[in-house]
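Shown here: the complex without one of its protein chains, the others still in place.
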Amino acid sequence: MKAAILGTTGYTGMILLRLLAGHREITEILPGSSSHAGMALCDTDYGLSSSVLSSSVLLKTRGREGRLLSVEEVVAAKPDVVFAALPHLASVKVCAPFFGNTPLIDLSADLRLKDPLLFERTYGEKPPRPDILERAVYGLAEWFTADIKRADVIANPGCYPTATLLPLLPLSRAGLLKGLVITSALSGISGAGRNVKQAYLFCERSENTCAYSPGRVHRHQPEIRQGLDSVAGSGLDILFTPHLVPLKQGMAVTSVAELTRPLGSDEVEAVYREAYGDRPCVRLTGDRIPETLHVRGSNRCDIGWHIEGDRIILLSVIDNLWKGASGQAVQNMNIRFGFAEAEGLSLHGEI
Amino acid sequence: MKAAILGTTGYTGMILLRLLAGHREITEILPGSSSHAGMALCDTDYGLSSSVLSSSVLLKTRGREGRLLSVEEVVAAKPDVVFAALPHLASVKVCAPFFGNTPLIDLSADLRLKDPLLFERTYGEKPPRPDILERAVYGLAEWFTADIKRADVIANPGCYPTATLLPLLPLSRAGLLKGLVITSALSGISGAGRNVKQAYLFCERSENTCAYSPGRVHRHQPEIRQGLDSVAGSGLDILFTPHLVPLKQGMAVTSVAELTRPLGSDEVEAVYREAYGDRPCVRLTGDRIPETLHVRGSNRCDIGWHIEGDRIILLSVIDNLWKGASGQAVQNMNIRFGFAEAEGLSLHGEI
Amino acid sequence: MKAAILGTTGYTGMILLRLLAGHREITEILPGSSSHAGMALCDTDYGLSSSVLSSSVLLKTRGREGRLLSVEEVVAAKPDVVFAALPHLASVKVCAPFFGNTPLIDLSADLRLKDPLLFERTYGEKPPRPDILERAVYGLAEWFTADIKRADVIANPGCYPTATLLPLLPLSRAGLLKGLVITSALSGISGAGRNVKQAYLFCERSENTCAYSPGRVHRHQPEIRQGLDSVAGSGLDILFTPHLVPLKQGMAVTSVAELTRPLGSDEVEAVYREAYGDRPCVRLTGDRIPETLHVRGSNRCDIGWHIEGDRIILLSVIDNLWKGASGQAVQNMNIRFGFAEAEGLSLHGEI
Partner (left out) sequence: MKAAILGTTGYTGMILLRLLAGHREITEILPGSSSHAGMALCDTDYGLSSSVLSSSVLLKTRGREGRLLSVEEVVAAKPDVVFAALPHLASVKVCAPFFGNTPLIDLSADLRLKDPLLFERTYGEKPPRPDILERAVYGLAEWFTADIKRADVIANPGCYPTATLLPLLPLSRAGLLKGLVITSALSGISGAGRNVKQAYLFCERSENTCAYSPGRVHRHQPEIRQGLDSVAGSGLDILFTPHLVPLKQGMAVTSVAELTRPLGSDEVEAVYREAYGDRPCVRLTGDRIPETLHVRGSNRCDIGWHIEGDRIILLSVIDNLWKGASGQAVQNMNIRFGFAEAEGLSLHGEI
């Protein structure tokens, strides 16, 4: 199978390239880049194995071995699946040639919010393609599996919504939560992408931590609310405060929710086992608190919990670039094409 | 004035030594250490300026220039003020010779909780000296100033309570908050002291973040609740979850509280100005979100806020070793002895 | 094939476990530990994938699914190959039952130095088993390949010698270098293992860098000299200064050597191509300077160079835990058993 990547030189694109190069069902990768088309991959990604750079998985037409392709070249090469790892508000435009022709997994936020008004309020523009918005399946892999199998366009979830929704949805669906969920999320700096801004310099972020965009109507909150509504229709609300912490890859989310009735830890575990028991990318840690290092470089979401009277504290961790982006995108491709769900994905975290 | 430090080789002791060496009112420092008595200071603290090591501020009796003193030697040297930078549950025992004789500022948790039952529930032992517990003034410098001026024993607050209480107390006292405050706190690794445990190794903490001790009856929660009660008696409750983040010095606290009535940002600012307007160690940042780097190496607590409907999000940052420990201890000494409140304390954060 | 690990809970053991779990030729892993025998693996290594923990690759005899085995249990289970990831001077003793019976790859320094006198001078003890010392093949994979294929005992090289020798040996063998090589090496903190010492605490190593053990007769220098001698007998000498830098995994070595005659960069490249042209774990970067991030989590050694008059500056990087330890150990197993040289080993560095 031939897989194309649009945006190969960003962090999520670089990880997609590694994951697809090790995926048993992918025989060819088309590495696209609008900004660096024509450049040799080995000059934009020094970490790539030489064997990949010179091997048959990279497009070899027209003598352009191991080179980044323009979008037109990608289109011409007729990929079987396209991963768009492009900036928000640019992605849908670049992807236009593929809609209706090629299964597409979009890692941007362009197709996540279903409500055009909410989209506009959140991103400051009307949705560029409301028709696609409607068709796009929200790719939270453990929850919309059936839809993903039939999807032409998959809107890959954001890292914050992934890490926040996975622990909330099972309890919410079971009617165990009510009221306002108060969520505090800690993100590594790669969540900002390969954005060259002063705020992301090493000297500005090392030995530094802070909250940002607290509780405003920003991109994370509506996406999380939509996810909550779509599963349970429970009227649960959420107040979400993200924080930047000085690590590269990793996200830890702490949610405090009100219980609708007294619950034991075993009961919580049972609800989670029902939701995730056979799914490879979620692990329950119970009253052991999960740490981001243990899921770094893996597609796992680890979930722990602690009951405190009429509240429950939910603790979840992911690697924001894996389960929070490129890893989940490959998981979605696996589901869409009927491959083993974790094919090509490491489930080991770091030591 | 002669100042003694008990526990000079831990992180808070090392900072106390630097602060006192630059303090205009301190003419002599007695650096005590039970574990390293007799060793030369320059062999336990390589960062100290040579001029301090050889200067008159260090005890020169008996030819022991620049050497760490035993507790007995400290007692014999009759200090005018004692800083105890010792481990919890050990501090009060070591400090016994000074009670009633010498003003003492205790940086441990031994004298913070007033209620003996709560103390026992929190620390697993009966309070070693209930008599002292009662007399000890809680040294949250901006709030118990009058008591600190008269205190013989000052229980220096923990870093989490300091950073959590400073934004909550003014609003709570004004009757503007109700219900359950949900607090998420991020701490640098030095919060654990110079504890040689596997969990605090560089390789275990770099590229890692996690919550710990969520919401349990642990040492932070009762101290914060006691602080809330003592100021406002408001019946405010708090659910507190601390997190470890990979930086050395810095603490960021995000609290979400329910408002008793609609509030504008100006009104919040007015309440804070009334509480802190003339105090040098608190800065209001309004809707700019404070960052820990900007208070690193300073005795400032920066406070910002964001109103979201019927909730307010309070954002505060401190350097856990300064305003959260040694810096506030010096501030308390300044208040106790009538010096300028910020004498000897930097109010600049890092660049 | 059944592979055993002795010392599964250290950093190199944890990586060996991950590598072997993904190795196509390994059907069973025997995770040994003298200190933690009997404990569940999932309680000592939180990052491991659940699928590994419960799968057939872990020993299932006697109902001890996913548990750490004592050395006796490992012996009884008759492994086909043993990896010893144990501390220096302890390793050879623990490994005694396997000598002569089972191919063994020792990651400690116990069997690296051939000369018993040099061993004693370096480690302060007589070599515990001089008979084994003699038989052990030095496992610098690209250089002693033929010997490794026939070896019963392989002494896996240290990380410093690996990163230092790989760029030096080809030029030395070709007679292009003379005199004293001046080497400066930078190592991540994991080079010290999972050693619980104050010097390796996060708060002591972050924002800190320093040299250590400069030029003394310590463990790195004799091993490097022996490597130089064994290949070229050139009489090249080396003065080696290691440094600690605040990262977890990564090693960068900068060597300055005197040339025996004027050389062009092309000629250097030709010498390297002859030595490493078909070897998967060495990459030549020419005048692009290699960075540790690009080999992190990979078994690659990247080598660059710069000619400056009659000197050449050699620049090499490895991941000290991969090519510098566990990765090279698996590479050696692959060579020993006739598997593909990089089977089970990632050759991609991080993004």
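Letters A, B and C mark the chains in the order given here, with residues in each chain numbered from 1 onward.
Throughout what follows, contacts are C-beta pairs under 8 Å (C-beta built on N, C-alpha and C of every residue); 3 or more make two chains touch, one makes a residue touch a chain.
Since we're looking at a predicted model, the values are computed, not measured.
The hidden chain makes contact, of the residues C:252, C:268, C:303 or C:345, with C:252.
Within the full complex, the residue among C:95, C:317 or C:345 touching the omitted chain is C:317.
In the full complex, chain B contacts the hidden chain through residues 11, 14-15, 18, 21, 45-52, 206-207, 280, 283, 285, 288, 290-291, 293-298, 300, 321, 342, 346-351.
Seen across the whole complex, the unshown chain contacts chain A at 11, 189-190, 194, 196-198, 200-207, 246-248.
Residues 180, 182, 184, 186, 188, 204, 206-212, 214-216, 239, 241, 243, 245-250, 252, 254, 256, 289-293, 296, 306, 308, 311, 313, 315, 317, 350 of chain C touch the missing chain (whole complex, contact as defined above).
Note that in this section only the chains that are shown with their structure count from here on.
Taking the mean of each chain's C-alpha atoms as its centre, the chain lying closest to the overall protein C-alpha centroid is A. Summarising the inter-chain layout, the chain whose CA centre lies farthest from the centre of chain A is B.
As a whole-number value, the distance joining the C-alpha centres of chain B and chain C reads 45 Å. Once the centre of each chain is set as its mean CA position, chain A and chain B turn out to be 40 Å apart.
Under the contact definition stated at the top, the residues of chain A that touch 2 or more other chains are 206-207, 290-291, 293, 296, 350.
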